[in-house]
Structure formats: structure tokens, C-alpha cells
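Structure in C-alpha cells, see below.
Omission of a single protein chain aside, the complex is shown with its protein chains in their original locations.
Naming follows writing order (A, B and C), and every chain is counted from residue 1.
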Amino acid sequence: MTSTRIGADIIAADHERRGAALKTDYQALGEKLARSGIDIESVTAKVAAFFVAVPSWGVGTGGTRFARFPGEGEPRGIFDKLDDCAVIQELTRATPAVSLHIPWDKADPKLLTEKAESLGLTFDAMNSNTFSDATDQAHSYKFGSLSHTQAAVRAQAVEHNLECIALGKAIGSKALTVWIGDGSNFPGQSHFTRSFERYLAAMAEIYKALPDDWRLFSEHKMYEPAFYSTVVQDWGTNYLIANTLGEKAFCLVDLGHHAPNTNIEMIVARLIQFGKLGGFHFNDSKYGDDDLDAGAIEPYRLFLVFNELVDAEHRGVEAFHPAHMIDQSHNVTDPIESLMASANEIRRAYAQALLVDRAALSGFQEENDALMASETLKRAYRTDVEPILAEARRRAGGAIDPLASYRASGYRARMAAERPKVQGGGGGIV
Amino acid sequence: MTSTRIGADIIAADHERRGAALKTDYQALGEKLARSGIDIESVTAKVAAFFVAVPSWGVGTGGTRFARFPGEGEPRGIFDKLDDCAVIQELTRATPAVSLHIPWDKADPKLLTEKAESLGLTFDAMNSNTFSDATDQAHSYKFGSLSHTQAAVRAQAVEHNLECIALGKAIGSKALTVWIGDGSNFPGQSHFTRSFERYLAAMAEIYKALPDDWRLFSEHKMYEPAFYSTVVQDWGTNYLIANTLGEKAFCLVDLGHHAPNTNIEMIVARLIQFGKLGGFHFNDSKYGDDDLDAGAIEPYRLFLVFNELVDAEHRGVEAFHPAHMIDQSHNVTDPIESLMASANEIRRAYAQALLVDRAALSGFQEENDALMASETLKRAYRTDVEPILAEARRRAGGAIDPLASYRASGYRARMAAERPKVQGGGGGIV
Amino acid sequence: MTSTRIGADIIAADHERRGAALKTDYQALGEKLARSGIDIESVTAKVAAFFVAVPSWGVGTGGTRFARFPGEGEPRGIFDKLDDCAVIQELTRATPAVSLHIPWDKADPKLLTEKAESLGLTFDAMNSNTFSDATDQAHSYKFGSLSHTQAAVRAQAVEHNLECIALGKAIGSKALTVWIGDGSNFPGQSHFTRSFERYLAAMAEIYKALPDDWRLFSEHKMYEPAFYSTVVQDWGTNYLIANTLGEKAFCLVDLGHHAPNTNIEMIVARLIQFGKLGGFHFNDSKYGDDDLDAGAIEPYRLFLVFNELVDAEHRGVEAFHPAHMIDQSHNVTDPIESLMASANEIRRAYAQALLVDRAALSGFQEENDALMASETLKRAYRTDVEPILAEARRRAGGAIDPLASYRASGYRARMAAERPKVQGGGGGIV
Partner (left out) sequence: MTSTRIGADIIAADHERRGAALKTDYQALGEKLARSGIDIESVTAKVAAFFVAVPSWGVGTGGTRFARFPGEGEPRGIFDKLDDCAVIQELTRATPAVSLHIPWDKADPKLLTEKAESLGLTFDAMNSNTFSDATDQAHSYKFGSLSHTQAAVRAQAVEHNLECIALGKAIGSKALTVWIGDGSNFPGQSHFTRSFERYLAAMAEIYKALPDDWRLFSEHKMYEPAFYSTVVQDWGTNYLIANTLGEKAFCLVDLGHHAPNTNIEMIVARLIQFGKLGGFHFNDSKYGDDDLDAGAIEPYRLFLVFNELVDAEHRGVEAFHPAHMIDQSHNVTDPIESLMASANEIRRAYAQALLVDRAALSGFQEENDALMASETLKRAYRTDVEPILAEARRRAGGAIDPLASYRASGYRARMAAERPKVQGGGGGIV
């Protein structure tokens, strides 16, 4: 039986307190949607079946190169992290899977599986790390990993990825996400072509070890930690990787990894068209890879991404099942709160995209009626779908108001008492 | 026999006046380079054999949506334009070919060829135009051309490109450049996938009509004239086009068509690696597609692009012969002067890239000696190669100082007298 | 008595058809807001009293440097434009004032005033034009206007602005907006300091001629039409201008005139704090000064701007009465439709900002509760306030659905018949 971190009483109190208003709002929205020929129940059902994975590292406090300001009751290891992830799932019912990051989350697979099962959680994609040095590793990644000039370093990085696959197999994961920091800080430092050839060769080795029912996700990023060039710098290069490796290789799109002003939803459409969209790392950003909470800065952009996903579903694109994962850095908020809010924002964008009148839109597109096409999207977008999201949560046993319920639960204070404060903070790396 | 627009006396006076100083400088530079084991003569020979095409439209004054401020003596048509192009070639000896833009430059191929021959010019890539409406065309491109929702519009756009090929064949061109303005101004206006499918189908028709010894260049651009999405928005999409169409299809890189901060030289390297670099539209920019003179804003970036080209030559990349063309908008300068200066800047970047010690660079790259790798590029870059450029011009019969010679020739004043002032100017399209 | 362009029957049919649903939605929203202690009527009243001026040039089809694709029934002059503006006001009741652009809208002030009165319109800020050359002017603005190196050109530009003030006085305007295209395309072309000194001196002359009850708005812009530097490039320079000129001088913020990623709402807050916010040119953009319809690309950003305005009202900032004007380029839509939609989007952002629980927000800010502060804004933002906007229109005699009513009216088709098609289109200025 699944243990609970929050407690049925908290959920019950939430339902008791907010149920009536929700009922009213849900009914009013249902009537309004019905006038447009939309059945609210079918939307609610789809929303309830939509999930997004939570990253294990997301429940810890993030930081910048300048400082990290730890919060209260931070998780001390993967088992604490799973507890925190369970809280998010209990309250939102939108995040049943957790994505691990190795080596930080390395543990006995049996213990991991037992713990996850006890919490009603499963494991999503595995994430390898070759962008920083583990304490005991033989070779440094200072000058790259999978694309390093030295064969021994590349071999070590490949080996690490194989280890991730092995652990993943043991705990039921079905995908490996590879993001590397390889690149250069100076013109001339790296030979672009040779670096990429080495990267492709190393990835081919990893790909060979991939189980048949797994997918390999490569992730592009414009810059940071490398500040002049990055080996997998954009979706063009990412596509070339997936295309070179084979049919189990796909491109992962992190919303914060693009050049300023980039039309990301169009990249999503292109990758869908060419059969290479693997999935997402959701977050939001204003400047660079800010890793802010999904929907916090440009919610319409998030909607437009989901508009492409729903459109692809609508068109019946074959073998279309992108992975959804949050990837954020929570520097000034309680990470559990940010992840709950983000999971809701992601579902919100999905719900709004489901409301788009696709027949009408298609007509406006054919007729080049730009204004009405835009209005068609905007009308769906400006619908306040919170009652749908709340009702989906409520029916699944989650909270109508996850944030308020979480605060009412006193979970963070309990953890602050249980878990000793994590050392450290300011780095002063300027 | 080739007629001259400038006159031998002007060139002679230039050589007379500046020859001695050039000799001194060339010798001093030769000695300095010799100390690094570089034979200046081999560099000069390569520079002298490097050419960049001039766009016919470049000799007219450009403008913005706000206004166009015409200059004196503007060319009234393609034959005037060819005269102006000849001036650039006579003085720089770097621009023997002209790239035409149809419909503006449409004319009897026999007359075109005769005129060009008389001026010592040839014809480079043909450029079609489906981003604005010609006076007599049946369908408008307001909502797109090759990707338009209506088959008749696409057919018209295809037909126009076939016409460009036909004319090009008659005048000795060997390539067609296709840049379209197709895209959208509003989310929802266009269906990304359907638009791109239509584009690919239309391009396939054009490709079919391409002579075997021709190349087809598709050109990507992030935005403008479309301000929300562009069908061929970046090199990723451009690669997919070239790869879909076939082996005669290649990607054209316009230096001003990228997102802010984009590492363009890396895109160049990727396209070389995957056999799809078609060539360049050279210019410079600070904000968007500013179309300023090559090397005017970020000369080091231009050098880094050429560093990739010379590196590819050095590595003996097969079938590597990218096309070089200038594409600029001369709003506040005499277009002839800007084009001469730009041709020289492009040769400058090439010459500097030839000076890179590639064996040393390769060693630093292998050893991850980032600082010395950077210094190796910088040392080549900061060499003042003007004596090499000037000597290459001089030997080929051009001017040591093309700008001064041009001004001394009084050509612009003569044209101002010969050619009636072009009407117009301010648009006030805000 | 005010004449109507649309006809009472169209409005009546709209009310008849959509009145019942609106009543239901308005009531449901009212009840929901009441639960949060918000009186919907007070919000509706404020929205109904909020107006945004329409630019005379906005009712014509815009274009880019590549082409302009004219629409049907384009206005032939200022009197046609006023008719079109009246349509927007009749249907939205949000745009009672029109902003003129000289020289294009120059006309007998008596006729202008009579026409406006007959349509129920008034005149907002006057706009001068020294970024393009009028047919008959003595000196060209090719190299600048108010900052030109030659005194005669500056004098001509000053004189033009004085003429704008004179006409404005005659028709009841109370402000002059000065946007210039002055700048440079090449490093070195302009001396930054001397240019700005000349600009300040010329503006001082204009300022001297300003009536006591007028305001002078200077407008900054990062780039375009100048592509290396712009004399009034950002709000920092704009503030220095307003501060140097005097207490009737204020800064105008065009939402599309900033660097990528700029936090515009913060600039708005700074200008409010230092008493120099003059007002806005509303539009939306993804890349540069795209001049797309307000709220079409990043609606949350528009909301955040209004959040600052409502906050300032809430805090009782003294002498706070920013001017609101739309400034857009309608390239692919019917300009009347775009302006109606934009006026509604602007009111939408205002209405949403009015819903922010400012006491709660202030508390979260004091306690550094970043998540709840963000949620407080998001909750207001995601409220579908369309019923409030529609009700405000309905009560004022406008349409519940202005777009549908406009299309039903057949106005555009009537104009297409009445007004001969405007010549021209494609420029082909590349």
C-alpha cells in the first residue's frame, strides 16, 4: 500500500473547504464550453491522464555561480528526494514519475524500487552527468567528456552512461537523457568538426548498449557552461545526432536552451514532422537558461508549444509519444512548491491547447485569415481552465489547492526538524 | 576587348603615387611572415585567385521600411548596374561576376552576355523573387509563395523560378538561389508542418528542372519580412531542405540571418561536415538583418568564418567549393564604394585565415591549450595584410587604393549627369 | 449629432445575438470575483473609462522594406482615415481619439475638427516626421534631422515640429511626440556626443514653443532605420532628454523599441518613480520593432506593464496620467480589425491588472514569498475578463463582438467599392 507524506486529513480539509466553489466554477465553465461545442468532461479526462516527470535534483535548492542559498529541510539524498517527490504527486496527481541523476542518485536498485513503490512513484528517464567531476573519477571533464580529445576520457564518459542504463534497467526506466557541457570558451580552442565526430562516435557506443525498448534523448543547448561554442548547440545539430544514431535516438527540447527570440514551437513542429521529437525539459526563462518555473515568465509560449503537441495528436502523427519532464532550478522558492506550481502550469497549457477549435483554425489558415487564426488560439488560451485542473486533481485524490494544502500540512517544517541543515552556500566564484 | 569605366590613367596614377610605399610595406610584411615560415607570395597568389560575386541590386541605394534616400547617378536598369559592377571589378579585381535578381534584371540574354563580356564580367547565381509582387503577376505573394495555401500561387512561384533557371542557362549561370519571405505574423496564422510540406513539394519541382551542372541554394532567415515565424527559419530547416531535395541542393548562409549571439562559424562547420554548405551572402550586422558592409561591425566574426573555410581546404574536404556573394543594403554610402570596401574586407578575412598556423593550432586543440589556440588565431587575425591585398590588386591591374582612385575618377559625378535622378524616397510605411 | 459608419442595426443585431450569453458569463464572473472580495461593477466602470488613441497611419496597410501588399479599400487620405477610425470607436468604444502624423495628415484644421466632431472623435498627440523626406522639402534627412551636422537641416526639422504644434493647437491636441530616425550605420559615422548635443539643442527650441498645457514626448528606439547607433537609443538617453528639457518633457515607451530580453515593465516603473513617464506606443513583437498587434505575442508582458500602471494609481503617484496610443504596422490583416483587437487586448491587460490583490501582493513582497507573489499576479492574469470588456462595450453602445459585427457590416467591401485601389506594393529594396 502506498504510504502518504501529507495525510488524508489535509486533503479532506482541502476538499471540504474548496469543494463547493470548485463545483460552481466547474459547472459554469462546463456550460460556457458547451456553448462552443466542447465537452468539459472529455477535457478533464485528458488532463487527468497527462503527467510530467519530476527531476530528483529539482527538490533541492538550486543556485548560481555566485551563490547558493540553501533552504530549510533540504533532502540529504535520493531517499529524501523521493519523499519530497511523493508530496508533489500526492497533492497534484500530475507527477507520478521521478527522473534520476547519476551519480548523485546512485543507490541499490532494490531499495530504490521498494521506496518508489511505497510512495506510489515510478522512474522516468535516467540522466547521466559528465559536466562535472565526481570525487573518485580517474579523468577530469574540464575539457569535455564525450567529445574530449583523449580517448580515455571519452571511454570513461561512455562507461558512465552505460552504468546509467544498467541502473535504469533495474528500476524500470525506459530512456536515457544525455546532456553534456562540452564545448569551448575561446575561438580556436576546439576543432568543431573533430569534436563533433568524437561525440558522434562516443554516442554510437552508448546507443549500441541501449535496450530495444529504450529511447536515447540528446539535449541541445546554446551555451553555458561553455561560453564560445557548445558541441550540441541547437536543434539542427541535435537532429543530425538523432538521425545519425538510429531510430531509438530522439531530440530533447529544453525550453531554456535557445538563442534569444527563437521560435521554439516551430522547432517542436519540425522535430515532430521529421520523427525526432523525444520530449521536453520544461521550465521558463527571460534571459538565458534561467531555469525558472514553467509558465512563470511567458505562459503564452508554453501554450504555443502545447498547441503543437495537441495538433500532432489531432492529426494522428504516428509513434508520437514525447516525454515530459520538468527541469528547473529553484533558487528562491520552496522547491516542492515550485514543482507543484509548474506541474499545474504545464497541465494548464495542455488544457488550454485542448480547447483550440482546430477545425476553425484550419479553415482560417487555409484562407489566410491571420487575425481570426490568432484569435482562435487566444480564445482557447484565455479560458481560465483552473476548474478543470482542480477537478482533475480532486477526482484523483489530490488537492484542489495544492499550495495551500502543502503549507497547511507543515511538511517543510517537519523536514527542517528531521533533516540537518545542508552546509554551505556562497561560492564566490565570480 | 574589355572596355573600361575608370580608365587606365586613374590606375596608373594610383600605382605611381602609392607603389613605393606598398613595395616597402609588402617587403616588411614578407620578412615578418618569413620569420614564421610563411611565404608571402603563396598567400598573395591565393588571395588573387579569390573572388566574390557582386549582387546587381547592391549598386542601387537601399532603404528601410521608413524611407529610402536615393543617391546621385543611380543605375536605371540592369545595363547601368553592370557598368557600376564593372567599376568595382576594375578597381578591386576581386569581383568578376555579377548575381542577377529577377524580375528586376530580366533582359535579352544575348544583350546581357554581350554587355557583360564587353565589361569583363560573368554571371553568378540567379536570384528569384517571390517576396514582393511584380506589377503584372496574376497572384499576390502577400500570404506566401512557394508555401502558399493555394496551389495556383505556388505554381506561379515555381514557374518564376523555372524562368530564372532558363535565363540563367542562357547567360552562363550555374546556380539558383531561392530566398522566400514566406512565414507568418501571428501565432496560428500558418500551420508550420503543412506550410513546410508545401514548400518542400514546390522546391522539388524547381529542383527537377535544375540542369545537372547547377546547384540549388536555399537560404534561411530567422525573421523579416515575417515577424512571428519564417518557413526556412534556420540552418536546421535549411539542412532538412537540402537533404530532402538531393545532391545538387545546398544551404546558403547569409551572415545576417541568425538569432542574436548565434555562433555562425559553427554552423558553417556543421554544413561543411555534412556536405551541404552551398555558400554565403556576406554582410555585417549589429541587430538584425542590417545588411551593413562586410566586416564593418564584427570583423573578427568574418575572420572566424573564413577560418572554417580555410580549415576545410586544408583538410582537403571533398567537393568543397562554396559560392561567395555579397548581399548588402547601402543606405548611406555610395554603393560602389561600399561594395569595393566589402570585397576587400572579405579578401582580408581570407588572407588572415590563410596565415593561421594550422599545425600549431591543431596541437593546442589536442592538448586543450585554450589560451594558445586563441592566441594562434588572434596572431593571424591581427596581422595587417593590407599590403597583400593591395599587391594582389596591383598585379591584376586594379588599384592599390580603390576608394581613392574611384573618387579621383569622378565616375559618380559623371553618372549623376548621365542618369536622371530616380524618383521617390520616403515611404512613411510605419 | 454623431454620424455612424456601421449602423445601429448591426450593433442591435450583435446585442440581440450575444446578449444572453454575455449576461450569463458576466454574472458567473461577478460571483467568482465576489468570492475574492472584488466588485465586478467597479472593474467594469474603470475599464469603460479607459481609452487608447488610434494612430491615423494604423488604418492603412503597413509593409516592410521588402514589400507592401495593399489591402482593399485603403484610405486615400486623412478624411478616409478618420472614417476608419470612427468604425473602430463605434464598435469598441475604447478609442475616441486619433493621433495624426504630419505631413501625411496635414489639412485645414477647421475641416479636420468638423470631420472629427461629426464622427465623435477627438485628436490625441501630434506626430512629426523627420525620418523620411517629404516631396517638397529643401533639405534631405538622409543623414539625420534634429541631430544633423548642418544647422539648416536641423532648423528645417525644428520648423516642421513647430508646424505640428501649430496645427495641433488648432485641433485640440495637447501633446507632441517626437521620434527621429537619426543615428548611424557605421562605427565612426557619427560623433555620439556632438550628435546628442545638437539633438538636445534642437529639442530645446521645440520645447520653447510648446504651449503651457502641452506635453512633449520623446521616444527612444534601439535601432532601425539606423543600424549601428541611434541618437535616442534607450530609456537612459530618453530620461536625460526629458530631464534636460524641463517639466513638460516626458519619455514615451514603445513596447517594441528595446533590446532582446529587456524587462520593459521595470523601465516603466523607473520612469514613473522619477516623474518622467509620458506614455506608450502599444504593440507586440518577437524579434525587433515588429509592430505586431498588442498582446499577440507575449500577452503576459502587456499585463506586467499594466500591473505597473495600476500599482502607480493604487499608490497615488502624483501627476500620473500617461498617454496611451497604439502604434502598429498591419501587414497581413485588415487594419481596422487589428486595431479593434488591439484596443481590446490593451483593455484586457488593464482589467486583469485591476484584479490583482495588491494588499496580498504587498505582503508577499515584504515576506519574500516569491512563489505566492508570482501566483497573485498569475491568478489575476488568468481570469477571463472578456465578459467585463464586452459588457463595458455593450453599455457604451459598442458591440459585444466587434470583429464579428464589423464583418457583418460589410464596411470593408463598401470601402473597396468607394475607394480606388492604392497603387504600388513591392519595393524590392533588399
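Throughout what follows, a contact is a pair of C-beta atoms (placed from the backbone, for glycine too) under 8 Å apart; a residue touches a chain by one contact, two chains touch by 3 or more.
From a predicted model like this one, the values you see are computed outputs, not experimental measurements.
S.K.: What chains on display are touched by the one that is not shown?
M.R.: Visible chains that the missing one touches: A, B, C.
S.K.: Among A:Ser128, A:Ser147, A:Ser285 or A:Asn368, which one is in touch with the chain left out?
M.R.: Selected residue, touching the omitted chain: A:Ser285.
S.K.: Out of A:Gly73, A:Pro187, A:Gly236 or A:Gly278, which is the one that touches the chain we can't see?
M.R.: Touching the chain that is not displayed is residue A:Pro187.
S.K.: If you put the missing chain back, which residues of chain C would it touch?
M.R.: On the chain C side, contact with the omitted chain comes from 142-144, 149, 184-194, 196-197, 222-223, 228-229, 233-237, 239-240, 258-263, 265-267, 269-270, 272-274, 300, 304, 307-308, 311, 315, 361-362, 364-368, 370-371, 373-374, 376-377.
S.K.: Please give every residue of chain B in contact with the chain that is not shown.
M.R.: Chain B touches the chain not shown through residues 21, 24-25, 28, 31-32, 35, 260-261, 263, 286-287, 293, 295-301, 332-334, 337-338, 341, 348, 368, 370-372, 374-375, 378, 381-384, 386, 403.
S.K.: For chain A, which positions touch the chain that isn't shown here?
M.R.: Contact residues on chain A toward the absent chain are 57, 62-69, 101, 104, 129, 131-134, 140-143, 181, 184-187, 189, 222-225, 227-228, 260, 285-288, 290-293, 296-297, 327, 329, 331-333, 425-430.
Rule of thumb we're sticking to: only the chains that are shown with their structure count from here on.
S.K.: Superimpose the Cα atoms of chain A on the matching ones in chain B and note the rotation angle, 0 to 180, in steps of 5 degrees.
M.R.: Roughly 180 degrees of rotation.
S.K.: Need the CA-centroid distance for the pair chain A / chain B, whole Å please.
M.R.: Here chain A and chain B have centroids separated by 43 Å.
S.K.: Identify all positions of chain A at which a residue touches two or more other chains, and write them in rising order.
M.R.: 260-261, 263, 300, 368, 370-371, 374
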